[in-house]
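The complex appears here minus one protein chain, its other protein chains still in place.
Should a chain be cited, it is by its letter among A, B and C, assigned in written order, with residues numbered from 1 in that chain.
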Amino acid sequence: MGIVICDNVSKSFKKNRAIKNLSCTFQENRITGLIGRNGAGKTTLLKTIAGRWRPNEGVVKVFDEDPYDNLKVSANMICVNDELVFSPELTLDEILKSGEMFYSNWDMEIAEGLFDYFELNPNLYHDQLSKGKLSTFNMIVGLASRCPLTIFDEPTTGMDYSVRQDFYRALLKDYINHPRTIILSSHLLNELEDILEDIVLIDKGEICLHESMNDLKEYAIRITGKREDIEPFIVEENILHKKKLEFNLESLVVKNEFSKEEIEQMKQRGIQILNVDAADLSMFLTGQSKGGIDDVF
Amino acid sequence: MVLNHDSVKPIYVQIAEWLETEILNEHISPGEKMYSQYQLADMFNINPATAAKGLNILANNNILYKKRGLGMFVKEAAKEMILLKRKNENLKQMVRDLVQEANYLGVSNDELYQLINDIRNEGQGE
Amino acid sequence: MTALLTIIPIIVLAIVFTVVIITVAKSKPPAQKPKKMVQRRKSILKGYFIILLVSGVVYGMLQSNWGVIGDEEVNNELEQIDQEFYEAINNQNFNHESVKEVQNWQFKLEGDELMLTNLNQGEGLSFMVYVEKIDDLEGEVVATYYMKGIGEEKIYHPNKPVITWDGTESELMMKQHRKEVKLHVMSKEFPIRQFTGERWFGERQSHTFNVHNQIVYIQVPRGTVVETSDFLYIYEVN
């Protein structure tokens, strides 16, 4: 069942189009990663889903309803980003209590447990926190609210490596105990690929891929070998990334549409075949040109 | 077990292989309940769907069977099935790679047999 | 509406102050020890409300201790005393409780003409003089100053006049030093006045009291001709 359905959605600001004719469906009770470069339109898409504004064109449905100005959607969804504004006069502890008042599924035990673990001082104020602690606190609010639709927009900004790992683990564990629909946007795929079920790649306001994470890992392969050996196997449109090496060698990333026999044949010709890291693949898919930065030189 | 992210093998295949090893090592006996997808997800810090895919590989290979509402259980003949499968598929593939490498290096069949015998003897000597 | 225009500077002043205060209050608490900041602010607020409540009680006590003036009841009482006072003077009933004798002057009159002069006439201050002609006064003029017998409240009592004989002994000079009284009127707030008929800056003079009560009572021999200057009003008795 699609919890979030975007149909042909466009949203522009002044003359700048942030998302264009975007269609996608986020499935119920899955962790979906929304991956794209900075400025790809991730935040715009998420805010549109969260009902912060109306799209210029197209329809957004959340829980089968228009999320804009919708109390039911608001009560069952939380959108955590680094723009969260809390009262400057409430301590973190008091903010948590307010959250408990608003959200019926709120889990104070988890919130307090995470507070202790991350050594947050409950007597501090929101605007006193460092960037990393702020993200940690916002993440705790997002987890504890336990909304059927939980959106994290770049939740790890400013967190250091170990805190990020802890966050992913906490997110996964809480998801296992209380399955719900989670959308997680990031430009760092490699750290969170294991916990994602689905992935949506977004580039320049458009969806360029929507796959399950397992399929993504088999979506493409890297082929390295002599150009004349490789050429017979390759269809030009399937090349995602091309890198020329010394000695007439080429390293190509291509869509994996090969049969078992073809793979065998390539291997026999001494062509090296490797898997492509999901993070690299997402970079190639959203890249400007097939050669990447090397094209400049 | 630590998952190898750089491996050519997808995570769910690695999960399936680990489960097979658990059965072979008799950590889980035939007829017993297999780990649930959620337990696996928690153990390996992976999405439950990935873990489910690993379990499904074993189910499709008749190593596990589903009991409605109770989860996956290990079949009586699981161990034999795994051994058979590994012989047929994995070992064959390894030998294929071995032969390919030997061809590259110009190693003759006799030399190769000799090498295999030596390594086997080493293992027995220990 | 000119009254409304006069308060525009106040409004402008208030706007400026309010905007400044609110921007200051809205600014974030400083990074160090904001916990204390917020707590201090909250306790200051509590203190403020407590002070306000206490001042309500204090004012109630002060009002009941110092009595209420300007209340309708009190005004009626004053009006009644006022009436009794003039009635008593007219009836020469000087022993009435509403009458209080303050000072008495005696002078020897030469001739049968008496001139009464108000030395305060330039200041627009008038005298009210009762003149009684009596048979058995042998060339004597007796002047007595009476005031209302209404307690010690000084706002009801003007300075007593000074009455002197000039050199010719036929002219009585009256002078009074104008008394200045500073009064604080504990007025009701505008939102209450709106419904008590007083409005914005309404007829506040209505709080002024009937203090025009200095009476000089002069007895002269019968047959004396009494002449007066301006701002001096004579009531002949009998």
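We take it that a residue touches a chain if its C-beta (ideal position, glycine included) is under 8 Å from a C-beta of that chain, and two chains touch if they have at least 3 such contacts.
Methods note: contacts and distances are computed from a predicted model.
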Name under which UniProt lists the unshown chain, selected from "Nitrogenase iron-molybdenum cofactor biosynthesis protein NifE", "Heme exporter protein C", "ABC transporter permease" or "Dihydroorotate dehydrogenase": "ABC transporter permease"
Missing chain: touched chains present in the view: A, C
Residue in contact with the excluded chain [from A:G58, A:G99, A:P155 or A:G225]: A:G99
Of A:R37, A:H178 or A:K226, the one touching the omitted chain in the full complex: A:H178
In chain A, positions touching the absent partner: 29, 52-54, 63, 69-72, 74-76, 83-87, 89-90, 94, 98-99, 101-105, 146, 148, 178-181
For chain C, residues in touch with the removed chain: 1, 4, 7, 10-11, 14-15, 17-19, 21-22, 24-26, 38, 41-42, 44-45, 48-49, 51-53, 55-56, 58-60, 62-63, 66-73, 124-126, 153-155, 158-159, 176, 178-192, 194-197, 199-201, 204-205, 207-208, 211-212, 214
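In this section, only the chains that are shown with their structure count from here on.
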Given chain A and chain B, the chains that contact each of them: none
Centroid distance [mean C-alpha coordinates] between chain B and chain A, Å: 32
Separation of chain B from chain C, taking each centre as the mean of its C-alpha atoms, in whole Å: 111
Junction residues of chain C, two or more chains touched: none
Interfacial residue positions of chain A with respect to chain B in the complex: 30-31, 168-169, 172-173, 175-176, 194-197, 212-214, 217-218, 267-268, 270, 274-275, 277
Parts of chain B lying in touch with chain A, wherever the complex brings them together: 3, 5-8, 10-12, 38, 41-42, 44-50, 53, 100, 104
